[in-house]
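Can you keep this structure in mind? I'll have questions shortly.
Subset of chains shown; positions unchanged.
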């Protein structure tokens, strides 16, 4: 149905695709795999007309096509869910789904009822209920992701591209999505699916194409391969057990004591303690309040109540800067909106909150020291880029995430809150980041890791706080850190109500 | 003489009053074969100083200055004199070593207009003043006007508002004035620009309010000739101010040593009787 | 049962309070009541129409401004474009003896041309709106003054004054014009795809473009609309002043922007309601009128107006 031949793409002097071939048949789910920066998103942007290839041909149904823009691709039956959100924050879900293809009445006015009904139907198919009257900015990240998917589905595309749609979804929601994908496959739709979760690949995909550094490596059937072989194709080497061993003993010293957090009036009250050198996992379903709890501690979310002790001292942070001053840093969950300064270079992004380290004569930045330190930090997390001066928006999604991680690892704060740290990170890099996290705690620092990836929570956490409905319902440790226990708490746990 | 160069710096040029000055200047200069440079300060003193500095760079021999503000232009006047340029202030006085000042008798103008208004109202009734940008000539007109009103026991000044000498601003301000004073019988506007706005407001309200003003602008004169609420404007003579000013300056370049320090130019009442024959 | 009802009632009141129109409306009511106390004339029918008539010009300019600001742009040229449109219209009638309607059409044409000029440079030229329209402001003012030689152009056909001072029943014509313009703008923004696209561009231009919105065309259109509303305002102004005034409307762009923002529209674009703009414009008009009626020193009026605007926006910030 879709056939790409010898696609090449350069941005200025940098070539990012070196002749990629890809054939997707109707009625199959085709996985596109590769490390961060391998060129997956770029290839899909070419398919959907957002970028033009430097060389190579695109065939749809055997006919050679060139797409001047996304509209032209849509005409040809192609729909895409972008890796970066493309929703309009202040419009509601319906308006977003039908943006630029509104249904009209005979008078040329908006047919709002028809659009609403159709939106409800599509969202129903995805098995989610989303409020249709509020601006999408008020929806959770996962809800936004579903709106995004619904938007692509509303196109009735025959070729559907999903660029990391599951990165922000919980297992349950992923299942919903897969059900819909299977249904579409049955109807003969060709689906290109990008994900860094290999287990998902094996669950839903029929065939796989692997890219490495912008070059085509291989296409094969899922049945003919296994995880190790895939990883080797992607990374060019084997990756051993991705989670580093957990330390046998965590000292009892408490660095952060969150005595009382109540997100909303009449909501549940939770408390937890973070020990020196431990990784404390925050697990829970989407919207269970993990992010908000973290933000509330730093004064970035207006919680009804919040009492925090740092090293035994009562603190009241009004903004993240106060938290930083006391050694608490936050890596936010949405790198683009909350993490990166898009107009800055990689170097400037890494040193953003850390000029204290490169000071000369008290006031001035020591540019040389800054450069040296950031270059190190970049190497540590293996950012793939032209150099420290490259503009952030020329990096692939995963590499952008690595830059934010580099910023915080470089900062060496006593406590680091990592909100979905490996979102969009490839398997190889993930292992390295896990190793870095362990290294970090081994130095006596502590980490709170908010994650929607259960294996990650289980593999990395020394203890796990399980959230539900805005508060902690259970804290598990030791042998209880397993998926059954956590999921039970996350779905059935009872929250304490405080009058 | 090898190319006499005359510079004139106006405070504003989007006003027929100053436009006609410029026309008179161009005619006069042409008749003696002199070159003219004109600048428009757009009511900005700082720009006026820059304008004059630029003209001095061009080597002007005579500077006619129509100051936005008397005090503010002093440094420019000083600089001009330092380069032996003859400086004549036109329409409003300038501080510093100005050679001659040529300007209307603004206090008389305000006095005459308001006396005319009071007489037309038979010496009784509520009146209001439509004020303008606070520069000396305008302040003098208001002062003269108040002096005239004070001579009539039956006249009460009930309101003073600022129409910024702008037709559309004045229109709104006078509409509100009319709303808030049910017995308003007369309005004095400090210039014709504001008066035209006031006239529109009065006509729109359908009330019987008499209007006088200062300037003698073509539009105002026509409105007076047509009859209606606008009954009088005390005319100034912008063209003559420039002509006299230039003459004073020329006299100095020819070597005159005792030119008058100030040449006041008369103003004249223009009303329905003589409006048809009046033009700047 | 009764408990539930309370919850429901409370919920509704909150909804009402959280409507983006709530705050401008409250501001309007508060200011009106204050003015009513301070001046007996304020609540007379004749004064209310007086205020609305005075408001009409800025209110109509603010319609185009709302479209532009919703896309995240700004149009500083509206006052100058209005003046130029009025001047050219009057000039054609007076100096070239053309019939009134030709002049009016020409005025409209001036608005469209300059609006398209702005829109083209912003959309296809990818230049910042603030600087494009600032330049256009200078150009339009200059052209008006060159064309008229600095003189106001009077002597236009007397029926033109109907647009400025006429009435239908007891309602002034400018007020009717204002209502019609607002109604059209409301339909465009709330009930057409074009309107959605205007909001979408202000919310996230890149995302809108990726979704297939023809962002350049839409941007061109909003500046053209701003040009058209400037020309309509020029028509009313010409009718009110019975002349073409090359200097009219200096600073009106700032009043129009103030009206839009007071009306609750986000200056960064993407959020706002056209009815808010109407309320904002009326609020400003009432301030001007009320402070005049109270006979406050005009210099003091600037200060009070500034403080009230700050207060209104400060209280309103929660709603944005």
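Per-chain numbering from 1; labels A, B and C assigned in written order.
The criterion applied here is as follows: contacts are C-beta pairs under 8 Å (C-beta built on N, C-alpha and C of every residue); 3 or more make two chains touch, one makes a residue touch a chain.
Please read these numbers as outputs of a predicted model, since none were measured by experiment.
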Exercise. Please state how many copies of each chain type the whole complex in this structure file contains, using the displayed labels.
Key: A x1, B x1, C x2
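Simple rule for what comes next: only the chains that are shown with their structure count from here on.
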Quiz item: Roughly how far is chain A from chain B, going centre to centre by Cα mean, in whole Å?
Solution: 71
Quiz item: Just how far, in Å, is the C-alpha centre of chain C from the one of chain B?
Solution: 34
Quiz item: chain A to chain C: how many Å between their CA centres?
Solution: 43
Quiz item: Could you say which residues in chain B touch two or more other chains, in rising order?
Solution: none
Practice problem: Would you please write down the residue numbers of chain A that are in contact with two or more other chains? | Solution: none
Quiz item: How about chain C: which of its residues touch chain B in the complex?
Solution: 39, 41, 44, 46-47, 50, 53-54, 145, 149-152, 154, 164-165, 237, 240-243, 245-250, 288-289, 292-293, 295, 298
Practice problem: Note which residues of chain B are touching chain C in the complex, please. | Solution: 13-16, 18-19, 131, 159, 161-162, 166-168, 171-173, 175-177, 179-180, 196-197, 200, 203-204, 218-219, 222
Self-check item: chain A - residues contacting chain C, complex
Solution: 50, 69-71, 74, 82, 85-91, 95, 99-102, 104, 108-110, 151
